[in-house]
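A single protein chain has been omitted; all remaining protein chains appear in their positions.
For subunit A:
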């Protein structure tokens, strides 16, 4: 009999892991406390932007992001084919906008290292910049244009992923309420709020901002904190100057979607598991975004929402097998880059389930890397 793999969590990471595993011929059952894609995945702006998200240096996290970007064309095609759904996937490229002359040094050094890592970025200034992005504020001094970055419409993509999972034979169980990991040594047992017990041979933990609930249980600490992101969207029809690129600044981003909306994000709030939208959080967005696109001065967002990003202590996701609990594989804690990192995470997690080792550089993501002891010193 084939092994049964339980996937805990039906966000983009859980759905991607489930799809990848089932494509490799494994039996998969996905367990979700609420509805699939109901948290950060459905709230995300869907930017696939490893260069704009990693401005300092090409470290392991950047390598992971870039590898995932390179997997996206084939991965999203697979999701399309398996699901029969369509969704927006736009190779818009990005602009990272600078307003101070002092930003140019940083843009230059960022461009220099990124051009050795698969980017063909150039710095646009003056007429070149405003020709590329006519709606951009004339206060912008320069921008780093990275043609390789793209974006996807996350809510539709997550819906398509779920359909793809179902058509590939994944058993999806939703609305289970709180899930408790009851056994993990000889086999896996997960108990739902109703008392129903799901058993399996291995477990893939994809519980995002809730991954910290397992801290201590598996003999290691799992320092994952929710960081709330508030986003708003404007109606952006044919009368408005279209935004050709994703536009990043030090304060946030703007991205136009094919459905006639302009999405502006995002706050980073310390608010526990509270997903409320606050006046202050949205006001912050409205105050700076007109410095990027002046036409927003006259616009009013029609939609405001919030999601919880799973943030780890070092900002890197937890991907890999737990040495102290060998039936458990982690794929969680993707913070701002869950949509981008979903294909590479699915492949690495599936490799772990199959018993294949991670490459040396991928040990930067080991779920047990935070150990147990450091906290004792601090008490």
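Throughout what follows, a residue touches a chain if its C-beta (ideal position, glycine included) is under 8 Å from a C-beta of that chain, and two chains touch if they have at least 3 such contacts; residues count from 1.
The rule we apply is simple: contacts and distances are computed from a predicted model.
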Of "Ectoine/hydroxyectoine ABC transporter permease subunit EhuC", "Molybdate transport system ATP-binding protein", "Thiazole synthase" or "Nitrate reductase gamma subunit", the UniProt protein name belonging to the chain not shown is "Thiazole synthase"
Across A:86, A:120, A:250 or A:276, the one contacting the chain not displayed is A:250
Sole touch to the unshown chain from A:62, A:87, A:184 or A:335: residue A:335
Residue list for subunit A contacting the dropped chain reads 56, 99-106, 108-109, 112, 223, 225, 227, 250-252, 268-270, 280, 283-284, 287-288, 291, 311-316, 335, 369-370, 374, 377-378
